[in-house]
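Note that this complex is displayed minus one protein chain, with the remaining chains in position.
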Amino acid sequence: MTLLHFQLLSAAIFCIGLYGVLARRSAVLVLMSIELMLNAVNLQLVAFGAFSGFGTSTGQVIAVFVITIAAAEVGLALAIVMRLFRSRGGVNMDEIDVMRG
Amino acid sequence: MEQAWLIPVFGFGAFAFLALFRKYLPGQGKHLAVLAIIAAFVAVWPVLFDMLDKGVGEHHFPRDWFSAGPLEVGWGIIVDPLTVAMLALITFVSVIVQVYSLGYMRHNGTDDSRIGWYFAVHSLFSASMLMLVLADNLLLLYVAWELVGLCSYLLIGFWFERRSAAEAAKKAFVTTRIGDVGLLIGVVLLIVEFGTVDIIEIMGSLGDPGVNQAVVTASAFLVFFGAMGKSAQFPLHVWLPDAMEGPTPVSALIHAATMVTAGVFLVARLFPLFDATDSAQMAIASIGLVTALMGAAMALVMTDLKRILAYSTMSHLGFMMLALGAGGYTAAIFHLLMHGIAKAMLFLSAGSIMHAAHEETDIRKMGGLRKRMPITSAAFTIGALALAGIPPLNAFWSKDEILLAVADGLNPVFVVLFLIAIVLSALYMGRAVLVVFFGKLKPENLDIHESPRIMAWPLALLAGLAVVTGFIALPIGYEGIGTFLVAPGDKPHAFEVVPIWLVASVVLALGGLALAYLLYGKEDTSRVDALRERFARAHDIVANRFYMDHAYQWTIDRVVLKVSGLLARFDRKVVNDVGVNGPGLGAVEAGRRLRYHVTGLFADYGLGIVVGVAVLGALLWFGV
Amino acid sequence: MSFAERHVLEWLIYLPMLTAAVLVAIPAAWRTTARWVGIGSGALLMVGSAWVFIAFDYSAGAETFQLIKVYTWLESVGIDFRLGVDGIAAPMILLTGIVALTGSVIAANVDRDAKNYYILLFVLIAGVYGTFASIDLFFLFFFYELAIVPMFLLIAVWGSSSTFADFVRTKEYGALKLVLMIVAASVLVWIAIIAIYVWVDIGTFDILRLRDAVQDGGLSSGAQKTLFPLVMVGFGLLAGLWPFHTWSPDGHVAAPTSVSMLHAGVLMKLGAFGIIRVGMTLLPEGMEAWAVVLFILGTVNVVYGAISAMSQTDLKYVIGYSSVSHMGYVIMGIATLDSIGLTGATLQMFSHGIMTALFFAVVGAIYERAHTRDTLILNGLAAKMGWTTAFFVIAGLTSLGLPGLSGFIAEVLVFIGAFSSEVTLAGTFRAGPLLGALGILGAAITAVYILRLVARVFFGQRDPQWDALPDLTPREILASGALVIPLVLVGVWPAPFLDVIRPGVDAILGGLP
Partner (left out) sequence: MQVDFTLLIPEFMLAGLGVLVLVADFAVPWASRGAKNGVLAALTVLGLAVTFVVTLWMQWDTHEILYEHLIYVDRYALLFKALAMAIGAVIVLISMEYVHTRIRHVGEFYTLIVFAVLGASLMAGAAELLTAYIAIELLAFCLYVLVALSRGDSRSSEAAVKYILLGAISSAVMLFGIALIYGAIGETGFRRSELLLEAVFGPTVALGLAMFVAGLGFKLSMAPFHLWAPDVYEGAPTPVTALVSVLSKAAAFALTLRFLAEAGRATLEEWQLALAILAALTMTVGTFTALVQDNIKRLLAYSSVAQVGFVLIGIIALNESGARAALLHIAGYSFTNLAAFAVVIAVEAKTGKERIADYAGLASRSPFLAMVMASAMFSLAGLPIFAGFVTKFLLFTSAVEGGLFWLMVIAVVNSLVSLYYYLRIVREMYVGEPAETGRLRLPIAASIPVWFLFAGTVFVGVYPAPLMDAAGAAVGVLAPFL
């Protein structure tokens, strides 16, 4: 298993996540896709850390940070989606275009 | 002679003083103006005598005024026979007219409400005319030339409440201004070509090798175009008849003796320029002749007394231009002086008739006035006969001189036409005298009485002069006018009489008068009416001033105003609405389109980011 | 240099700003005090300007730029607050002084919150003084824009809308168009200034050092030829250059009296002055190449302005177009690249400035009384409004170039310059004489429309409804009278003005290749 395989895998996951973000209507599902993208990044980082001959563990360090920050981000996002649900009665992203132009 | 520049200063001073303080002066300062012009008149004589003993010729006293770049412009003076002659004429006629105006402008005891302004502009006019005559450089000459135009505008439009007066003033100013365009271009061409504004220097170096002759010819024609405007030559003569709207003394001064002769004076002052170019001389002569004939024809059919005199002036100016065209410098200037005196007297007498007959100018309503107004009718008759060319009156000598000049200067066709013109001028003068003064006194004119002394005396004085001044042509005391009035660079020629032309001109003049008596002497106008039917169409053309006025008016209404209207609309619609508002509205429209793309949907915003990354990645990847 | 000589120029800029600041502090209700502060500082400015004009030493030895004052401003970029006056700027400063004084006197009869009006007016005056006096490219542009900023509010708030048969010109439209067009032009100048600064690359905005650098080849002639049109159009627009002139009639119609006095009287001269100061001094080869285009456009300006003025019915439109036409003479004079022509152009800038100020003062007075400027209705005013008629006729006669008044001397010099100019169309046909002749024709057309106007509005049939119109108040008579004096003075004795202009003109023309 060379570095390239991991890179391709993470790129694939990233693109799936990206598609999910653009195509999905419900905010929660969008959040899931974002998580997907972030995990793809983690995979990439860890793979670089392992395969590269640098010997330092910067890749893993960054991955750990990313995981923590991603968690905080999702928590925050869900709270805000909750407020949207309470004020708008639904989380369909296509309906929230009151502001435009 | 050195202080000759003081002469115009009297007038300018009077104008400034009156213009500012006329409300606080007794009689609005009219006496002050008259005093100023008398002082000017008195000052002319020492200059004359000083020149006589210092030797007749050109005395130039330069004085610098301002300089711009390489150009030095001064306001010096030239004193030569031509100047002195003109100075004498202008100051003399101005004095006469101003004294006459004192009476003319008083209607039943009270002065005209703006008499102060009248006299102020009068002194400004005579001052500018004097400056014109004295000017030693082209720019100063043009300055005076324009000031004279302004004064004629102000004086013609003196009674500006009357619509016709305001229009006439505007027409006069605009027509002369069109002439001035030619003059200015000519003057600037000369200044640029010779690098100096000084007349004497330019006239001296006309023949120099380095000079581009095409420019000299062009400037000759253009300067003459300017002279045509001011001296009411064909085709720029249309303003002169309308200028009669102004007060009659104004017409006497401006449209008889001084302003209209400015054109002739200009051609005389720049005579070497015209002498050097034959084509220009031919043009001057032919236009002069055409103007003379047209003027005479129109004077024949006019019914308004002042219009008759106006056309007569136009005709005589034609004679002067013809003389200059033929190279007869002395003859032209001599006729200018003689005509000035005679025509001023005619206008003043017309004025006194109008003054007496409650502003009536239609000669058909007048008749047999000689019984009521002896002095005026005598003066008018003398003037008319003089201009008709009856010896020994003054205009006869000058017309004779012109005949001599034309005879040896131009081809026979000009001479024949000139003779016809002599007959015509005698004819219309005779008609005027007969219809106005002889025949039966009409009932409504019964209460007419002679004008007050202040108006009658100037008439008498002028009449006397009309008789006497002719003799200065004769070689008594010096070898004749030819030696005094000499074109620069020309040799003086003594007075000589060529019997054949002398007799011819007298016979034709008397013939003209006889014809006039025949047609208009008797009461019955049957013969005249018969003539009028036969040449009905010709009569209408001439009566309508050859439809010149209508043509000009048509061009102005259809062409000039239409074009300017179109241009203004083009300016607003195209240059402004399209050229300026266009980009503005375009920007706003672009903004509206851009705004349309911001849909408010989250998905589109996300797409924006993705596309952005893709584009940026591509740009970086392919190493733009 | 004595104390005054060192500080007069900068005080001509500080004083208006100071007045504006003082006026901000004054409560709005004190209208009379605001008025007297305005007129007082106007008078002070006039004294200062006259002093600058007199102090200017035009003897042969004196160097071209005098009364120089330098403060370092931004060391690292090479911008210093550098003021100086040469032969061309001195008369302009005098002109600004005169028009500022008369403008502030006429502005006294603005009643709608006069305080703010005066504040903006004095910011405008400071901008104008700055542009004429500064010989640092950055500050020239700084003050050039500063003079435009207050225009918007002055016209939009205190202006007047006018409705015509087939189009309406609201004051907002006039104000917005005027400011946007002038700023659009100044954008072109901005590009040119930055390009000059960067490409000459001597790290300073000082015009004198830039000029010397350009003289010994600091800027390639290709660059100069491409940059010059930017300066020509940029500054030309404010000078009313032909295709870009439409803001002038609309802007002046909407502007209040004293603003259009200052604007037409002085601001339009900034444009022509800019072409001389930036175009001719820093881009000589560009000027050489584009002179004929400028010449043709200038002549078109004269004739086009005169003809379209003929068919205008609104009094201010006629004067707006006449300003466009008269600025055409200035542009022609500049384009002749001939010392007489350029002297004539500078004199015309001065004389037209005063003349238009007088025109607008009178027209403003008429509008304030009759509340209409439509010449079809207004006629026969001479009977009741003696002084107004007199001043309008004097301004009219100056505009048609009557000798004895300043217009004539300026126009004749421009025509002589035109006829003797070496500018050729594509190297073959000498454009001077033909365009000069057209210019003289333009002067004749000017006579036609001015006299038609005077004949109808003032000397025509007396219309009874205008009998109640009061004549000018003593204050207005004083202001207009003050404007007539320079007109007559320059007309009769132009020597002092021409001597001052001479060194400036020689220095600039010396620089041209």
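Order as written gives the chain letters A, B and C; numbering starts at 1 within each chain.
In the analysis below, contacts are C-beta pairs under 8 Å (C-beta built on N, C-alpha and C of every residue); 3 or more make two chains touch, one makes a residue touch a chain.
All values derive from a computational prediction rather than experimental measurement.
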Missing chain -> touching shown chains A, B, C
Cross-chain touch to the chain not pictured, restricted to B:54, B:364 or B:592, is B:592
Touch with the missing chain holds, among C:9, C:114 or C:179, for C:179
Out of C:68, C:153 or C:509, only one touches the absent chain, namely C:153
Answer key for C:2, C:59, C:76 or C:163 versus the chain not shown reads C:76
Listed in rising order, the chain B residues that touch the chain left out are 584, 587-588, 590-592, 594-595, 598, 600, 602, 604-606, 608-609, 611-613, 615-617, 619-621, 623-624
Note that chain A touches the absent chain at residues 7, 14, 17-18, 21, 27, 30-31, 34, 37-38, 40-41, 44-45, 48, 52, 54, 56, 58-59, 61-62, 65-66, 69, 72-73, 76-77, 80-81, 83-84, 87-88, 93, 96, 98-101
Residues of chain C touching the missing chain are 73-77, 127, 138, 141-143, 145-146, 148-149, 152-153, 156-157, 172, 175-176, 179-180, 183-184, 187, 190-191, 194-195, 197-198
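Here is the rule we go by: only the chains that are shown with their structure count from here on.
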Among line, ring, star, complete and other, the chain touch graph is line
Chain centres from averaged Cα atoms put chain B and chain C apart, in whole Å, by 37
When centres are defined as mean Cα positions, the distance from chain A to chain B in whole Å is 98
Averaging C-alpha coordinates per chain, one finds the centres of chain A and chain C separated by a number of Å equal to 65
Each of the following residues of chain A touches two or more other chains, namely none
The positions of chain C in contact with two or more other chains are none
Residue positions on chain A within touch of chain B in the complex are 18, 21-23, 30, 93-94, 96-101
Contacts from chain B onto chain A in the complex sit at residues 595-596, 598-603, 606-607, 610
In the complex, chain B touches chain C at residues 65-71, 139, 142-144, 146-147, 150, 153, 157, 160-161, 163, 166-167, 169-170, 173-174, 177-178, 180-181, 184-185, 188-189, 191-192, 560-561, 563-565, 567-568, 571-572, 575-576, 579-581, 584
